[in-house]
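For reference, the structure discussed in these notes is given below.
What you see is the complex with one protein chain gone and the rest in place.
On to chain A.
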Amino acid sequence: METKGTNKIAEFIYLFFIYSKLNTKIMLEYKLDRFLLAFAVFFREIISVVVMVLILTRFVHIKGWEMNEMLFLYSFLFLSYSLFIFFFTGIRDFDDMVYNGEFDRFLIRPLGLMFQIISSRIDYCATVGHGAVGIILLLHTAGSAGIEWNARNLLYYITALIGGAIIQASLFMLSSCFSFWAVKTTNLRNLIFFNSRRFAGYPISFYPAVIQKMLIFIVPFAFVSYFPAQFFLRKPDIEMFWSGYLYLTPVVGAAMFALVYAFWRLGLKSYSSSGNSMY
């Protein structure tokens, strides 16, 4: 029984690998275009960082946060987003799949739906664009912020990134649930996701209590950037929050994903296909 289970997992991994191979092949088909796109993403993001730096240098430090510490916090956003896109591009593009009928095709294949959604797409451009910004920020700030890379910290860092990626995947999936009823939901998602993400680029202690609560309990971006960064930095404003929050990122990620997935299954029953474009 158990060997059957591991066989199945091996099959999944192999199939995922084949999908990735095909996606990579497509990317290589349009080398220049994809390279430029990755470059464009990189520039768009790095400019937002530069603007932030220019504004912040006028105040030097806010509530005891140095520039490099702020940027270290910011790097979590970029790296976890890059990781999220690398694994879950399909979740980001789900409403598109519903809209153009690709999802109908998934329904007539003998594979799990989530598996097909996740493995059918990889956006290398966004992965590289965001990832490069994240890595540059990390390399520039980790040293000066005095972070020691021992085994414990490294383990925490990796789980925090994965947890952060899953939190973002859950948020995207939540918005994609509404595509079962309303088909196009990109704007709803942009409203919730990218605006919250903008807040999460700064320490949440800067904000009024309402926004802090929102970023912890409703759109939990605090677990993507602020709490993981505080684990390493321990700035005095951490006193404002329960210390257990520092370790909750993977838990919040797993719980959210499970909850949203259940909701997604529920929505699937109401799926009405994208009209008559198919038949």
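Note that in this section a residue touches a chain if its C-beta (ideal position, glycine included) is under 8 Å from a C-beta of that chain, and two chains touch if they have at least 3 such contacts; residues count from 1.
Simple rule for what comes next: contacts and distances are computed from a predicted model.
S.K.: Which choice in "Sigma-70 family RNA polymerase sigma factor", "ABC-2 type transport system ATP-binding protein", "NADH-quinone oxidoreductase subunit M" or "Substrate import-associated zinc metallohydrolase lipoprotein" gives the name that UniProt lists for the one chain left out?
M.R.: "ABC-2 type transport system ATP-binding protein"
S.K.: Among A:53, A:111 or A:240, which residue is in touch with the absent chain?
M.R.: A:111
S.K.: Where the complex has a chain not shown, which of A:25, A:58 or A:152 is the residue touching it?
M.R.: Hidden-chain contact among the options goes to A:25.
S.K.: With the missing chain put back, one of A:15, A:114 or A:248 would touch it. Which one?
M.R.: Only one of A:15, A:114 or A:248 touches the chain omitted from view, namely A:15.
S.K.: Since one chain isn't shown, list which residues of chain A touch it in the complete complex.
M.R.: 14-15, 18-19, 22, 25-26, 29-30, 101, 104-105, 107-112, 269, 271-273, 276-279
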